[in-house]
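This is the structure I have questions about; it appears just below.
The complex appears here without one of its protein chains, the remainder shown in place.
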Amino acid sequence: MKSLSCRPSAAGEMIILSHEPIDPLTLGGDFARDVEDAGAIASFTGIVRKDGRKEVSALFLDHASGLAEQEIGKALTEAKTRWPLIKVLIAHRVGRVETGQPVVFVATAAAHRRAAFEACDYLVDFLKTDAPFWKKQIGRSGEEWIEPRGEDYADRNRWR
Amino acid sequence: MKSLSCRPSAAGEMIILSHEPIDPLTLGGDFARDVEDAGAIASFTGIVRKDGRKEVSALFLDHASGLAEQEIGKALTEAKTRWPLIKVLIAHRVGRVETGQPVVFVATAAAHRRAAFEACDYLVDFLKTDAPFWKKQIGRSGEEWIEPRGEDYADRNRWR
Amino acid sequence: MLRITFYGRLAEVMGRERMTPAASAATVGALIENLANEDAEFKAALAGTRVRFAVNNMIAPETQKVKDGDEVAVLPPFSGG
Partner (left out) sequence: MLRITFYGRLAEVMGRERMTPAASAATVGALIENLANEDAEFKAALAGTRVRFAVNNMIAPETQKVKDGDEVAVLPPFSGG
C-alpha cells in the first residue's frame, strides 16, 4: 500500500493517511503481530455505503495535510491518557473512495477489553467530527458535501 | 480450520466453536466479504495473556456442547433484536489455547457504527459471564479455574 | 436412568458424567442434594458456589422435575471469552 503519510508518531502509535485503498486485513494482521501481552484487540472498519436511494457511487475525501496528522496525533495522546493502551492504529483514506471500499480502519490493543473497546469507539467518534477531513458523496443526484449528523456530535460529546 | 461446531444459525449469523486455533484474519476477511450495504464493521479478538507473574502458559477451555451453541444463538437473537445488524459472527476456542493465541473472535456488521460497536461489546460481555464455557489457567504455580471478576458481571449488567 | 454431566472444576471432581436411577429424586435440586450427601468431595466443591443447571440442553431451575431419560447438566459459574 502506497501511503500519502505513514508515521509511527510514538511508541505503539501508527497514523496512516492513504490515497490508495486501505486493506483492514493486512493492517489488522500487521497490528496483531506484535502486541506485547495484550488480551484484547478491538477494531473498527468504516465502509462507503450505497445508502439506498441515494445510490452513492463514491466518496471524495478532502483533508488538511499536516493539520490532520497533528490533530489525530493529539487524539491518540488523549486516548492513551484515558486508557492503558498497548498499541493503536488509525488508517484513513483521502481522495476518491468507491462504494463498498474501506474509508477508515482503527485498531486498539490493551490488556483488558473495556480499554480496547472504549478507545476504539472514542477514536472513531473523534474522526467523524474533530479531524480535518471533508467528505463529498457522489451519488445518483449529483455531488453533496456531508456534514456530521446531530448524533455524531452527540456521540463525540459522550467523551467530554 | 477444522471446527468442532460451525453453524449459520440464521441468515447473517455464524457460530464457530473450534478445537483448532482460530484465525481472526481469515475469519474477519470472510466476514467482510459479503456484508450487503454495511457501513460499519466492529470486531473483538480476545487473546490468552501471560499475565505478568502468573506466567500463564495456556488456558484450558471446557464447554457444554449443545447448550453452548444454543445459549450463544439466543444471545445473537437478542443482539439482533436490540440493534439492526446485517451480520454477526462468534468464534470461540475450546480445549487447550496457548498464551498469545486467540480464544475468541466476535465481528458485527451494521449500517452505522453505534449498532456495530454496541452489539460487539454486548456479545463479548455475554460470553464472559453467560455462556457455558469454563476456563482454567495453566501457569507457573499450577492450574486454576477462573471465575468472572466483579467487573465482568458489572459489564454484563450494563445491558439489562 | 438419568444422565448427569459435570463441567469445569466440577468435572475434575466428579468426572464428566454419571448415570443414576430416575426414581432417585423428583427434582434437579433433590438430585444434586442426594449426590452431595453421598460424596463429601462434591459437597465441598459446591460450597459457596452458585451452580446452575440445564435439563436436556435448556437452562432449568433447581425446582424442575426430572424423569427417566433426562440429561441433567451441573454448571459452575461460567467463564468464557
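For reference, chains read A, B and C in written order, and residue numbers begin at 1 within each chain.
The rule we apply is simple: a residue touches a chain if its C-beta (ideal position, glycine included) is under 8 Å from a C-beta of that chain, and two chains touch if they have at least 3 such contacts.
Everything numeric in this text was worked out from a predicted model, so none of it was measured.
Colleague: Would you mind listing the shown chains in contact with the chain that isn't displayed?
Modeller: In the entire complex, chains touched by the missing one are A.
Colleague: Consider the whole complex, including the chain that is not shown, and state which of A:A10, A:L67 or A:A154 touches that chain.
Modeller: A:L67
Colleague: Kindly state which of the options A:M14, A:A107 or A:A131 is in contact with the chain not pictured.
Modeller: Missing-chain contact among the listed residues: A:A131.
Colleague: Touch as defined at the start, partner being the missing chain; which of A:V104, A:A119 or A:I138 qualifies?
Modeller: Within the whole complex, the residue contacting the unshown chain is A:V104.
Colleague: So which bits of chain A touch the chain we can't see?
Modeller: 46, 61-64, 66-67, 70-71, 92, 103-104, 124, 127-136, 145-148
As a working rule, only the chains that are shown with their structure count from here on.
Colleague: Report back the single chain whose CA centre is most distant from the CA centre of chain C.
Modeller: In terms of C-alpha centroids, the chain at the greatest distance from chain C is A.
Colleague: Quick one: report the Å distance separating chain B from chain C, using the average Cα coordinate of each chain.
Modeller: Centre separation, chain B to chain C: 26 Å.
Colleague: Please tell me the distance, in whole Å, between the geometric centres of chain A and chain B computed from their C-alpha atoms.
Modeller: Centre-to-centre distance between chain A and chain B: 24 Å.
Colleague: Starting from the mean Cα coordinates of chain A and chain C, work out the distance between those two points in Å.
Modeller: 49
Colleague: Send over the residues of chain B in touch with two or more other chains.
Modeller: Residues 46, 124.
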